[in-house]
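Accompanying notes for the structure given below.
With one protein chain withheld, the remaining protein chains of the complex are depicted in position.
So, chain A:
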Amino acid sequence: MLSRFSDVLQTAADVLAPPATRLEDFEYHWKMILNFYQNYDENSKLHVEETRIPHHLHQMLQLIVDEEKEQQGGTVGPCMEAIVQRSICLLDALCALAAAERPPGARALALTTGTALLRRTRQPCVNSAHVYRPLQRMLIQCNESPASPTEKEEVELLLTLCGLVRKEPGLANIFTTPFVEDKSTLLSIPEDIQKLIPIRSKIQTPKKNPLFEVELPPNPLRNVSIIRTGKDDGYNATSSSSADDNASCKSHKTVYDDNDKFLLIDLLLSYLNSADNQVVLRACEGIMIVSSLPEDDIANLVTSCSPACETIVDKLAAKYKCVPANVVASDVEHLNITWAYVAQDFGDKSYSKFHGYKELTSFFSWLDYCDTLMKECHPTIAAHLSRTFRQNFLEGVAENGITDLHHAVIVTAILAKCLKVVDSPDLINEFSNWLVGDGEVNEWPLLHTLINNCLTDNYELTLETLRFFETIIEKGTEHSIHRVVLGRVTSRGYFAPRAPDDDDERDRLNDLSLGREREYNREAMKQLQHEDHVNEQITDILSHEGLDPKVHDEGSENIHRVINSFLLLLPRAILSDPVGADYEHYIHDAHRRYQYWLDATSTFHWPSDYNWVDTTASSTHSYDSRPEADIHLDDAFEPLKPDHIVKNDPKHFSQKLVLRSRDLTSQTSEEEFDEGPFFKMIFKLLANMPNQPYQVNLHLTSIISQLALLPHPNLHEYLLNPMLPTAKKTPTLFKTLQEVARRLTMEIPRLRNFKKIIENTRLWLMSEDPTYDENADHNQLVESLIVLEEFCKELAAIAFVKYQHTLHMHR
């Protein structure tokens, strides 16, 4: 009531005397605030919102905003000037209010007023010592009492400062060592302010805060020039050259020593442990804003003068350790988490779907933050952060879990999911190198362990590790794919041409399963009809895809044979779907996935695909040595493709030469081909298909189909050419598949009522009925038959799509 009365008086005074200038108004409100504190009774329980303080602060703020609108040419108006020159020490007063928290609620008010000043004005003159010092002091004093009720306001102010730094990177200097005072100064209130606002500070005995252990001699007050010298001469921002006369001080620092601090980041980091998710989110945003600045020296500040990367990764490790050990592995797979949305979701009480959900969500959202940060931040920070991720999380924490058989299943599932969701190239690189080893190491224990984990008799572990390998390939880098898959294949050591009169090849094609089938006459008729039907279908597909089946060139004949080999691998009698109605679906799918791989591997230094245009084809027909075909095709097509010249760099060329000379030697001495531990494991599991659970087989075949899609000439022929001449002992995909087919052909007809079982099993599997897993009635043998049957269609489709692609390339 009294205050309203004074406003009325004020209005009356305005009528009698000429209206006050803006500065006079500003001074009036300032004096009202000081008056309040001069007469303040510290025992008063009155909340700050019940006083006139918010009103006066708001008016002062509004006056600054208003005067700025009228200012021209980057000058500062008289109110702001009063602050910069500290004739009105508004910001110091705010700092004292925040420290004293008198009247109750003053701290939040001081923080929001400071934030509003920075957000509403275009030129808050933060480079002036009289602005940044009180702000620093306010932040540090608030930070002294962690988990305070004003965390939100504190982090808002910090974030606002980050925003200012983002726009004027030179301002980062005010948070670095020479401009940050020592701790005791920062924690005290200047004497003149204590006289103006005589309230005792709430913070008396500063708690130990390791963030500010910098001991420096007190500096004279100085302004920070945002014109930086040194490395980035090009940078020049003059927009806030304020009206004050203080001598500018330039930061000459480009090298930092151990004692240097980057206060802004340090403060942000301290809020990452808040219990309030919104506060954490704001701190995360602040870190991202500062880290994404393009300036090299700010990036160096973040990596060398702050523990940012280490703190962020340690937090990830801590969240990882919180995940309960008995989480169900399959629950991990379906998580989809975006860091930025989690803070809000966690407010939802119904937000717990299964055991460990909250912990997993917390972990994966933090991982998503790390990943996003790495994508957005300066390359120096990304490199440092990804290295720290590998050392402090993967090697330091996660690695043990893979070898520890009690936890290997869940650890593998989580790590596979991690690799699946990350997207930042730096992170994928470090992750992959951790898995497969850096450079050319012979034996990499972790990779070895993973391969062995696939071969244990714990199918759950096999399954999760296969999933992991699926992701390792999907997220493969050139290096990791080489290490895991291509290492042995690039030598083409599997290739062993034989004399043309060798009938072995034909024997193999007229496969035992077919031969045996023919002995049963009735079945043989059906089989023959089936083969005709399949052939018709292939012709259909070929013509449908724009390939004229009437043109019987070598290529089309051979692709026909390749497709045939896969589609006729299993005899009709035991097929679950002899009609083969879904080839189109497989072809469509293969198209899409092949295009993905062409894009994903476009920067890899793999031999160009012209070399293998007819590997699916020519090697059986005439057992010619491929090198000649290479030369022929290289000569024929390379000049036409100037955009692929990169691929012809000398390194490549020599690789090809090596390849050729190797071919020559392998023709003379038939050394045993070692397919490497990974393929050994894959073939071993494949051969064991009839004894393995459906899910294992599903993921196993999925890995192989992924590999078959890779546009690498050697891998292509090794996996997709059933007619490839090899030494007898050399294992290939097709040989292994034949073995499995042989076994199924023998064993399945022995089952009672096998046709019905096959039919039912197929129906169940296709229905994707979740209750099926618990149904005790399923037949593993028949399930593996159906997987194999579908897998053959898939391989045929992949071979076809790749062939079609090369044709298109050469048209």
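Heads up, the rule we're going with is that a contact is a pair of C-beta atoms (placed from the backbone, for glycine too) under 8 Å apart; a residue touches a chain by one contact, two chains touch by 3 or more; residues count from 1.
As a convention for this text, contacts and distances are computed from a predicted model.
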"Ras-related protein Rab-2A", "Eukaryotic translation initiation factor 3 subunit G", "AP complex subunit sigma" or "Protein kinase domain-containing protein" - which is the UniProt name of the missing chain: "Ras-related protein Rab-2A"
Per the touch definition above, residue among A:Thr51, A:Ser128 or A:Thr160 touching the missing chain: A:Thr160
Candidate in contact with the missing chain, chosen from A:Ala20, A:Leu34, A:Leu196 or A:Ala340: A:Ala340
Touching residue (missing chain; options A:Gln706, A:Asn721 or A:Gln738): A:Gln706
Residue touching the undisplayed chain, where the options are A:Glu67, A:Asp266 or A:Glu285: A:Glu285
Selected residue (touches chain absent from view) among A:His47, A:Arg120 or A:His355: A:Arg120
In chain A, positions touching the absent partner: 65, 115-116, 119-120, 159-160, 162-163, 166-167, 282, 285-286, 288-289, 292, 336-341, 344, 350, 372, 376-377, 470, 474, 581-582, 585-586, 589, 593, 596-597, 698-699, 701-703, 705-706, 762, 765-766, 768, 786-791, 793-794
